[in-house]
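This report refers to the structure that appears directly beneath it.
Only one protein chain is missing; all other protein chains are in place.
Naming follows writing order (A and B), and every chain is counted from residue 1.
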Amino acid sequence: MVGTVDETPAVRTLQLVVPGWPGHRPGQHLDVRLTAPDGYRAQRSYSIATPADGERLDLGVERLDGGEVSPYLNGELRAGDQLELRGPIGGYFVWDPALGGGEPVLLIGGGSGVVPLMAMARARRLAGSNVPMRWLSSSRTLADVVYRAEVEQLAAAGDGFEVFQALSRDAPPDWAGHRGRIDEARLTEVAWPPEAGGRTFICGPTTFVEAMARALLKLGHDPARIKTERFGGTGAP
Amino acid sequence: MSFISRGFEGRRSQQPGGGLIPPGQHLVDDFPVLSAGPTPETELDEWDFTIIDESGDVAARWTWEEFLALPSESPTVDIHCVTSWSKLATSWDGVSVDTLLEDVETSAEYVLAFCDGGYTTNLPLEDVLDGQAWVAFGYDGDELEAEHGGPARLLVPHLYFWKSAKWVRGLRLLDEDEPGFWESLGYHNYGDPWRQQRYQGD
Partner (left out) sequence: MSQTDLRRVDGNALGGVLGDLFAADLTLATTTCAGCRAQAPLATIHVYLDAPGAVARCPGCNAVLLRVVRHETRAWLDLTGIKVLEIPLGPA
């Protein structure tokens, strides 16, 4: 690991250099394996937050209370330390700017579920793509919004990237985004209409992902155009 | 296994040991929840516990009320999970399997515990007799929580804890051993933590 960025109190970016890394597609993840001196091993999956860039890649790690691995990665691990990795993994939850026919994209992330979505947004920017893309994130409080400044910058570029943020627990008085959990009404406003043939990627805690997917299906969206990735753990953001 | 992650300890108890723990284990303060599926939600008025003998007949059956009316014990035991965590001196309330098999005539040598959700585990009959096993309904002075196996789980502390089947609903007595859920997928058929019998062939 070569560096870290604390995105929020709970989420840290790990900046890695991986010699021989074969590259990856936006949305993919890798597995990290930790080995204690007595041989005890633990393994977890983490999403890659950056598009392919030679040997460099960033991971997003949310520190879970009582977790076994995340407090080590988002806590003890220091620059210069090595990690055992396996990857890239997963061809299902991926989006490439060059794929498909330019149909619009909706990214819905709950809490740290925005990590693989960020790789997609960054890849779009890197490729100079104008594919219409909407970013809808749900976080508990303002301090918990991961990548907030960066997505607002992407939106300011005026190239078809739009940002919608929801704060489910606690929003400041001047908050212009959505307050409370994302509901069907909010999705109706933000999602591309089903006829647009857009593709949707939903990632985050299991309960959040399933609530979002259920709501979209009720609104008439095609299940074949919705892809999901469920993280265990922290409950709905 | 030459790669060691600097500074990684895994889930460890802050207190240094007290009792003896089996090789390859370490102590934890919490009580990890590990399951092969969703937590079943069987209503107590639907719950029963049955003993099925080797000819397939129901040899004994208790409803929840009948089960709670049986004489029970409060063993304090050490438990060891195959994933390497151990907890010492855990306290339980349960009915001894000796009590459950008291009036059952059998020449079977093996049992298969079966559970809500489909989980099974197999043991030699002699390993669940003579004060070695209970069907536990209480943990640490309270009702056993659903995520830890409540309303009732098997408790067989001298073997790895995957044998202490959660959400247990009965025991099938068998003439021939039949590997259960994990035993049929690479885990050791017997599972003695003191001999580190985690996987087949250990």
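Operating definition for what follows: a contact is a pair of C-beta atoms (placed from the backbone, for glycine too) under 8 Å apart; a residue touches a chain by one contact, two chains touch by 3 or more.
Only a predicted model underlies this, so the values are computations on that prediction, with no experimental measurement involved.
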Completion exercise
Contact with the hidden chain, among B:Ser55, B:Thr76 or B:Ser184, goes to B:Ser184
Problem - Residue numbers in chain A that touch the chain omitted from display - result: 29-31, 45, 86-87, 89-94, 205-207, 210, 227-235
Completion exercise
Note that chain B touches the absent chain at residues 1, 33-39, 41, 82-83, 118, 146-147, 162, 181-182, 184-187, 199
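We take it that only the chains that are shown with their structure count from here on.
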Exercise for the section: Going by the contact rule at the top, pick out the chain A residues touching chain B in the complex. Expected result: 34-40, 42, 66, 68, 72, 76-77, 81-84
Completion exercise
Residue set of chain B touching chain A in the complex reads 1, 3-11, 24, 26, 30, 84
